[in-house]
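Other chains of the complex are left out, but the ones given are in their true place.
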Amino acid sequence: VSGPQAAFGGRAGFGRRPALVVVDMSVGFTDAASPLACDVDGALAAIARLLAGAREAALPVVFTTVSYGRADEIAARAFLDKAPALRTLAAGSRWVEIDPRIAPRPAEPVLGKLFASAFFGTPLASLLVAAGVDSLLVTGASTSGCVRATVVDALQHGFRPVVAREAVADRDRAAHEQNLRDMDARYADVVPLETAVGWLAEIAAPVRAAAEASPSPATAPLP
Amino acid sequence: VSGPQAAFGGRAGFGRRPALVVVDMSVGFTDAASPLACDVDGALAAIARLLAGAREAALPVVFTTVSYGRADEIAARAFLDKAPALRTLAAGSRWVEIDPRIAPRPAEPVLGKLFASAFFGTPLASLLVAAGVDSLLVTGASTSGCVRATVVDALQHGFRPVVAREAVADRDRAAHEQNLRDMDARYADVVPLETAVGWLAEIAAPVRAAAEASPSPATAPLP
């Protein structure tokens, strides 16, 4: 090992079949009236482009939302004690709905979660395995919270995580930048949005070709 | 919610019965000759004090070490690709042994792990549940890597994490500081070493009193 460059921050590379996960882009994180609001303007536009690309490539798309019902308070007590603002995310309220500007389609799972990682206490890993996925394009909010926890868990579960820089958002600029550096050094390839869009387009190309050669591609079931 | 202070960074408080986890204080992270070396001088001294306190209080003590055998390369490939320096940690080498200055006792588990979190792919959560623990005092290295991943997972598993500031170490000062801020805002109470030492002493007091009233306390099995 000849230096810090060689020790950390290697390129893990993209997989052959990614899924796109949109972490916690619920109104509670995207509406300026919420105590949890992040600076999401750029991220919303970036995520919309990635959603279009993933759907064209017929790749799995998964959303997550943090949501607390009355009966969830036992399990999540320590988290709620640390971050009381999370109590905003009451089950059934508009705060836990995915921002309508990037609304999920009916067949796209919206996984409820109580904690930071999209994998924890949810069937996300099972879903990705059953869908034959080998990598995870992670987007959403916040960079220094649920996005990072999801990236760490993706790697731990055996999936190669990729973060599109413009598609993640935070409410604290210093935390945003340091967490991007941490993730890029150890866990994920942090890449420009255009790189991620290009990757999805490459995967979509044969799908589009097959669709053009066939009369009714729209009826094909999701994988 | 009246401001950022109220929104994040609440005090989750200590539990009644913590365990002490010493994350990755193997020679590969403590010896300056390693490409993974962290600035551990202060942390080694701090951990030694916490080990003494936890042992006097008869609390569970657990060590972790990252170690890769030839057959682990499949599972950990993406992590090894991102951080090639991890290949230093060859199973059976001195790099994966816990630093002798804070050596484990024979009944104290040393859990091998392949990834960042001490919980992932290990029986740590089962051990803590079986030992009747409700909180986890997290120490070790690196602050911005395996310590943080362990703190996030502790909270997710239902344990209250506490970080003793002087007992965690990193190789990058900015990452160290930002990750302490992130953990304190969302996941753990980050406290001065003396506060953690005092907490353990409080728990030890009745244990010591019982020992003084009884002829052979040293023979009592660990919980």
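Which chain is which? They are A and B, in the order written, and residues in each are numbered from 1.
In this text, contacts are C-beta pairs under 8 Å (C-beta built on N, C-alpha and C of every residue); 3 or more make two chains touch, one makes a residue touch a chain.
Everything numeric in this text was worked out from a predicted model, so none of it was measured.
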Checklist line | Oligomeric state of the whole complex, in copies, if 2 are shown | finding: 4
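The criterion applied here is as follows: only the chains that are shown with their structure count from here on.
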Notebook entry, point to check: Through what angle, between 0 and 180°, must chain A be rotated so its C-alpha atoms fit those of chain B, rounded to a multiple of 5?
Noted result: 180
Checklist line | Inter-chain centre distance, chain A versus chain B - centres from mean C-alpha coordinates, in Å | finding: 29
Check: Can you list the residues on chain B that touch chain A in the complex?
Finding: 1, 6-13, 35-36, 75, 78-79, 81-85, 88, 115-117, 120-121, 144-145, 149, 152-153, 155-156, 158-161, 174-175, 178-179, 181-182, 185-188
